[in-house]
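Heads up, the thing below is written out as structure tokens.
Note that this complex is displayed minus one protein chain, with the remaining chains in position.
So, chain A:
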Amino acid sequence: MSAIDHYINDIIVRGAAEAREEGSAATEAHHLLLAIAAVEGTAAYRVLTAAGLGRQAIRDALDREFEHSLDAVGVSLASYDLPKPFRDPKDHPEPGASARLALERGFAAAKGKKDLRPAHLLLGVLSAGVGTVPRALALAGVDRAGLMDRVEETLAHESW
């Protein structure tokens, strides 16, 4: 397997772990974003951290989006205090619709397999205009278009 194959596999496995921790039946795009922010040594990681979007900052932004979306229909997350359910470490949530779309968009952003790099995957996740990721970033005050510009700039200058 090539380096990018290993990276994609790593992101999907880490994304599945994020989904499992959240109790999600599927790995979604925001789980891939958390995974991309957790793997050091890539331009994607550097762009995210330079924008103040480390893994924990993204997790916090996603939690705020969840609370905000529930609040829109009058549901207060703080009102629920059930015990945290057990998560089976052997459970591997498969990629859901938003994750598959993010991967497809990432692949389409590259000029073929040889050009495909981690930053393309990040572009694929960031390019969604609707859904959890853009809402979480907007709530966190992140300029998504500007972030995508910076990712594209790194693609022109950085090999990985």
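Following the convention adopted for this analysis, a residue touches a chain if its C-beta (ideal position, glycine included) is under 8 Å from a C-beta of that chain, and two chains touch if they have at least 3 such contacts; residues count from 1.
Assume contacts and distances are computed from a predicted model.
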item	value
The complex's invisible chain, by UniProt name, from "NitT/TauT family transport system permease protein", "Response regulator receiver domain-containing protein", "RNA polymerase subunit sigma-70" or "ABC transporter ATP-binding protein"	"RNA polymerase subunit sigma-70"
Touching the absent chain when the full complex is considered, from A:5, A:60, A:91 or A:149	A:91
Interface with the unshown chain - residue positions in chain A	22-25, 65-66, 69-77, 79-80, 82-91, 130-132, 135
